[in-house]
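Here's the structure, in structure tokens; my notes come after.
With one protein chain held back, the other chains of the complex are shown just where they sit.
In this document, chain identifiers A and B correspond to the written order of the chains, with residue numbering beginning at 1 in each.
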Amino acid sequence: MRLRLRPVDTSFYDLFTKSAQHLVLGAELLAEMLSDSSDKPDVAKRMREAEHLADETTHEIVRKVNSTFVTPFDREDIYSLGSGLDDVMDMMDEAVDLILLYEVETLPAELSEQVTVIQRCAELTADAMPRLQSMKSLEDYWIEINRLENAGDKNHRRMLANLFSGEYRTIEVLKLKDVEESLEGAIDAFEKVANIVEQIAVKES
Amino acid sequence: MRLRLRPVDTSFYDLFTKSAQHLVLGAELLAEMLSDSSDKPDVAKRMREAEHLADETTHEIVRKVNSTFVTPFDREDIYSLGSGLDDVMDMMDEAVDLILLYEVETLPAELSEQVTVIQRCAELTADAMPRLQSMKSLEDYWIEINRLENAGDKNHRRMLANLFSGEYRTIEVLKLKDVEESLEGAIDAFEKVANIVEQIAVKES
Partner (left out) sequence: MRLRLRPVDTSFYDLFTKSAQHLVLGAELLAEMLSDSSDKPDVAKRMREAEHLADETTHEIVRKVNSTFVTPFDREDIYSLGSGLDDVMDMMDEAVDLILLYEVETLPAELSEQVTVIQRCAELTADAMPRLQSMKSLEDYWIEINRLENAGDKNHRRMLANLFSGEYRTIEVLKLKDVEESLEGAIDAFEKVANIVEQIAVKES
């Protein structure tokens, strides 16, 4: 086991965990947005508030890096991880916002499948962030995120084939394609986060 | 006040200012492009020329970093700022080019509002670049750019709601959505520039 030459600083890990917890909430709001009985403007408002809180946590991370002389792992990786988590939130917020703006009614099944993938990614990430301190079981995390991203990719392809099947009016295709692209963007953003975690783990080993 | 250990080098600041002045010209050309009485192919030709000059300034910045031993602030931040300013120009050039290519006739009001936001961002940026030397009043700059980006975001959402309201034929929606996305891209690119300026200011404080 490697001799730790850097002071143990728990609060970066706390901030990453807080960031990931915003993502768990965001994913729940996304699922709520897709449910028939939801008050869509209200869900969108709560998502906007969650995105602002996520933004504040990201700023805390950046301020902390800038004012910490010795960081627990590479400064660049801390920035990347912080902004990677922020990117996921932005994509989920965009998806919710478009569902509201576009007054999307017909919700293809694949949209719900994507949101389920996103919720799973969020839970795994909130679970993994505290483990950055011990570096334990992180490989399981990035392997599972990669598997989920592949599942998301299959959903995406099925949805595109469905959208262009002739079943939807072209204007609906445009709207649903935009919503789906935000969801796919969120899943890809989770994969970027997993790649950064892998990079950190490899450097620290 | 921090003792300045690096030699004072004015020419990086001159180059950033020159870059930002290209953006002021580009934003004017964008406004001209939207006016009913403009000779659109001619405006697009002048924009293409302005984009080439902006490209040259970006290359000058890169060459200067590569040949300067001690830079006034982090080498990486100089690259980022130079390419960030270049990205704004590319987005404005793309917007002008699409308006020409798509023979856009109906110009929704929100497009003009976005161009006004872009013009304001360009003026503020040309004003801020010389202040990188003294680091004075830079916070006002990035705070105002952030406010303008929020305004741009509201315009963007209003435009999308309008485009999908049923007022436009679907093929027109496609065209106008592309143009609007270039304009939104330019505003987001200004926000990236403001973030880099904030990063530089924080590190130098």
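Points to keep in mind about this one:
Throughout what follows, a contact is a pair of C-beta atoms (placed from the backbone, for glycine too) under 8 Å apart; a residue touches a chain by one contact, two chains touch by 3 or more.
It should be emphasised that the depicted structure is a prediction, and the values quoted were computed from it without experimental measurement.
The chain not shown here is touched by just one of B:Arg46, B:Arg120 or B:Lys175, and that residue is B:Lys175.
Among B:Glu28, B:Glu60 or B:Asp97, only B:Asp97 touches the chain that is left out of the view. Interface residues of subunit B facing the missing partner chain: 66, 97-98, 101-103, 170-171, 174-175.
Those residues of subunit A that touch the chain absent from the view are 157, 160-161, 164, 170, 173-174, 177, 202-203.
FYI, only the chains that are shown with their structure count from here on.
Superposition of subunit A on subunit B using C-alpha atoms only gives a rotation of 120 degrees, nearest 5.
For the pair subunit A and subunit B, the distance between C-alpha centroids works out to 28 Å.
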